[in-house]
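One protein chain is absent from this view; the other protein chains keep their places.
Let's turn to subunit A:
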């Protein structure tokens, strides 16, 4: 069965740490990076287990600051 694999790219310095993307992810891999602070002074959203991403685009859809870009590839 073809499986969708996704990749999300965060433009980290636009992130305001609102956490809405973490609520929209169906596989719960979007987390706030508590170890780092971005240029605005927030803990930015990030994904640590990118291989679990299905490329649904929910995080980017709900992001109010257009931080996220999503790529998807189909693996046979």
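The criterion applied here is as follows: a contact is a pair of C-beta atoms (placed from the backbone, for glycine too) under 8 Å apart; a residue touches a chain by one contact, two chains touch by 3 or more; residues count from 1.
Here, contacts and distances are computed from a predicted model.
J.: Report the protein name recorded by UniProt for the chain absent from the figure; options are "ABC transporter", "Ni,Fe-hydrogenase III large subunit", "Phosphoribosylformylglycinamidine synthase subunit PurQ" or "2-oxoglutarate oxidoreductase".
T.: In UniProt, the chain that is not shown appears as "2-oxoglutarate oxidoreductase".
J.: Need a quick check: the contact residues on subunit A for the chain that isn't drawn.
T.: Spelled out for subunit A, the touching residues are 6-7, 14, 16-20, 22-24, 42, 55, 57-58, 60-66, 68-73.
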